[in-house]
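For this view, one protein chain was removed and the others were kept in their places.
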Amino acid sequence: MKYSESARIIKQERLASDVFSLWIEGRIAEEARPGQFIAVYTKDPSRLLPRPISICETEGRRLRIVYRIAGEGTRQLSGLREGDTVEVTGPLGNGFPAEVKGPVLLIGGGIGIPPMLFTAKSRNDNIIVLGYRDPELFLLRELSEYGRVHIAVERPQECGREGSEYIEGLLKEGIIESFTKGNVLDAIRENGLSAGSAFACGPAPMLRAVKEYCGVNGIEAWVSLEERMACGIGACLACVCGSRDIDPHSGVRNKRICAEGPVFKAEEVII
Amino acid sequence: MKYSESARIIKQERLASDVFSLWIEGRIAEEARPGQFIAVYTKDPSRLLPRPISICETEGRRLRIVYRIAGEGTRQLSGLREGDTVEVTGPLGNGFPAEVKGPVLLIGGGIGIPPMLFTAKSRNDNIIVLGYRDPELFLLRELSEYGRVHIAVERPQECGREGSEYIEGLLKEGIIESFTKGNVLDAIRENGLSAGSAFACGPAPMLRAVKEYCGVNGIEAWVSLEERMACGIGACLACVCGSRDIDPHSGVRNKRICAEGPVFKAEEVII
Amino acid sequence: MKERKLSVDIAGVTLKNPVMTASGTFGSGMEYSELMDINKLGAVVTKGVSLLPWEGNGTPRVAETSSGMLNAIGLQNPGIDTFIERDLEFLYKTIDKTDIPTRIIVNVCGKTEEEYVEVVRRLADTDADLLEINVSCPNVKEGAIAFGQDPGALSRITEKIKRAARQPIIMKLSPNVTNIALMARVCEEAGADAVSLINTITGMKIDIEKRRFVLSNKTGGLSGPAIKPVAVRMVYECAGAVRIPVIGMGGIASGEDAIEFMMAGARAVAVGMMNFRDHLITEKTVVSMIQYMERHDIRDINEITGCVR
Partner (left out) sequence: MKERKLSVDIAGVTLKNPVMTASGTFGSGMEYSELMDINKLGAVVTKGVSLLPWEGNGTPRVAETSSGMLNAIGLQNPGIDTFIERDLEFLYKTIDKTDIPTRIIVNVCGKTEEEYVEVVRRLADTDADLLEINVSCPNVKEGAIAFGQDPGALSRITEKIKRAARQPIIMKLSPNVTNIALMARVCEEAGADAVSLINTITGMKIDIEKRRFVLSNKTGGLSGPAIKPVAVRMVYECAGAVRIPVIGMGGIASGEDAIEFMMAGARAVAVGMMNFRDHLITEKTVVSMIQYMERHDIRDINEITGCVR
């Protein structure tokens, strides 16, 4: 069941310089599964398309999203406060499969990290690999409660001397298992990580690399894709990705990310 | 000198069911004259034209407008709170003349009443006539401090028994000089009001009646006109009214309400 | 509360109310039926369907613009056979068989005259009540808009389709022309039973940071509230030029907007991209039209069609 609702804002919080965490209340939360997303609408009548945002976690009737300011829509969203309302539709899409061969590598890159929290909370065989572009390690402590965490940071130099001490600290505290300068694939290789399955969310180049790595190493991989959306529910065919086979719904080699996805078996889609 | 500025809101207050009073702070106040107006812009990027609103009064760097909710723009304006900002340009237009033959009849109808407060404060020979559509007598007490006030109410029945007691009270208190069921012209006629000059602001039918009355009775009349505006400063020629003579600026029988007006000598314009 | 007549007649087919969905913004209703009741609508207009499956354009296929959007879906569709088996079947099952059921209008596209004709033929024995012929999609290279921008071609294709069609045909006009009233007249003369307008206005958006077109197709069709004034004007022009019914669309976001189109001359209206902003908007549009009728004591909605001249 999907709902279109005016959700009340419970809490808005800044997690990093341009990353915010938002808790809202409504019916969507009760139906949500890890890997699904919601469509968020701005209050600005000149911006009409939805902003698709992954569900980061839920608690009863409460639902959390974590988002990066990427443009005017997310900027306006970050200005909303407790007690305000926001129009949302969801839960949308399919989510990550529940029955897969464990253990599961949960791979989140950048703003692909948030859905991994919901996913991690739903399993207990997680190996978590997180890729950050800089040392603002949002959601790290929360994720570390649900599995062993390896992190990769593209530009650790930005943290300076204090930063490297900070990472030493995380290692000593046991928050992270390993630290790699580079991307998630570097971290996976450096630590020789292996698993039964892999769930990945992040930028396209990362997903391509995960797909290839998993293919070579016999890991079943699922990836969460992104595309511009309009209806968010599978009706307009805006958000397609190429598929290996003819898709039964579309009748062509195209799948709708908002309906058949956003999570696809990596081998079935062209990333 | 005109200014385009982001003015801070000092106070927003409801005066009647759909009439609000708003105090803002900025440079415009210091230059404003009675009868001038400001252009108010909404925060909504889908609504781009200005909302022209008369200046109701000023105090140092503070400026007050009183407005009725007439559509989405004024509705949004009424939602702003102390500390918010609002984009405004002003002061615009010419204003009422200072040197005229007294005493002066100040005639305000409906939402044409607010500029009369500023005007009344600038003179001491005022005979004030206010027309209300219903017994929500906004600004009445404030105006009564600056002259003898006659009021006309179109639908006094809406006040019921308590309402008529209320009006009795105003008469007893000396807040109003007279009460007429009807419009401002009814009040002027009923009380046989006469004066050297008249300043009027209100709906077009009222202005036409004032023009005629004053013409017949040898009162020099000035009227404040309304029209849809775009630039607000005289550049686009959106806001014209017909003029008796060829206007020196336009070269045709048209005057710009935002530049040559909004206040015109009644005999010079076609209302 | 007095009886209010909301039903309208399009080429002999009665719609329970004047509100339809605009083709391509509602699929075949399947996805929306999870969120709303499609039986509340006058008609469901389905996404354009061609003879064989079409892949459509590359992504991105949509872009946001001020009070509107660009789309270049490129008429992706599974082809007429799957469409009849699955989509029409779904609609048939879902629509209540009442006195005036929600009507099914199938939007047809093609690359050649023959393709249009063949699609129309295959629809002959289906439950489609009306056919809308899309000769105005700006997002495919061949066919479509080429027919809609040339009076001669438009006349020819209208005639051929009319001959082949069992159901009444609605020609869907392109706003990307100098004189849309002329196009409506051409359709009427060639036998069209109705015209609908407007399809999207061709537009473009450039990503100045990446120095490339935002849409993979370079251009796309502009729709939404941004284009409403253009659509209202064109509906007014066409309604003044033809006797067949005009179906109006372009930026409708409320019952008030729908009334505006009807006053300009539309017999029925369609809600397009605003379905994306609010999945319940078509239902709400019907409700607020009824409220308008009550406020102004209008007994028959047809009274307002073309009342402003």
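Per-chain numbering from 1; labels A, B and C assigned in written order.
Everything below uses one rule, namely that a contact is a pair of C-beta atoms (placed from the backbone, for glycine too) under 8 Å apart; a residue touches a chain by one contact, two chains touch by 3 or more.
Here the structure is a predicted model, which is why all the values come from computation and not from measurement.
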If the full complex is used, which shown chains touch the chain that is missing here? A, B, C
Sole residue of B:21, B:36, B:89 or B:126 that reaches the chain not shown, by the stated touch rule: B:89
From C:70, C:120, C:165 or C:197, the answer for touching the chain not displayed is C:70
Among C:75, C:119, C:190 or C:232, single out the residue that touches the unshown chain. C:232
Which of B:36, B:224 or B:254 touches the missing chain? It is B:254
Touching the absent chain in the whole complex: find that residue among B:7, B:143, B:221 or B:240. B:240
Those residues of subunit A that touch the unshown chain are 45-46
Counting contacts across the full complex, list the positions on subunit B that touch the omitted chain. 1-4, 41, 45-50, 87, 89, 227-241, 249-254, 259
Go through subunit C and note every residue touching the omitted chain. 65-68, 70, 149, 176-178, 201-206, 208, 211-213, 219-220, 222, 224-230, 232-233, 236, 251, 256, 259-260, 263-264, 292, 307-308
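What we mean here is this: only the chains that are shown with their structure count from here on.
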Among the chains, which has its CA centre at the largest distance from subunit B's? A
Taking all protein C-alpha atoms shown, work out their mean, then name the chain whose own C-alpha mean is nearest to it. C
Length of the line joining the C-alpha centres of subunit A and subunit C, rounded to whole Å: 37
Approximately how many whole Å separate the CA-defined centres of subunit A and subunit B? 56
For subunit B, what residues touch not just one other chain but two or more? 45-46
Which positions in subunit C are in touch with at least two other chains? 66-67, 225
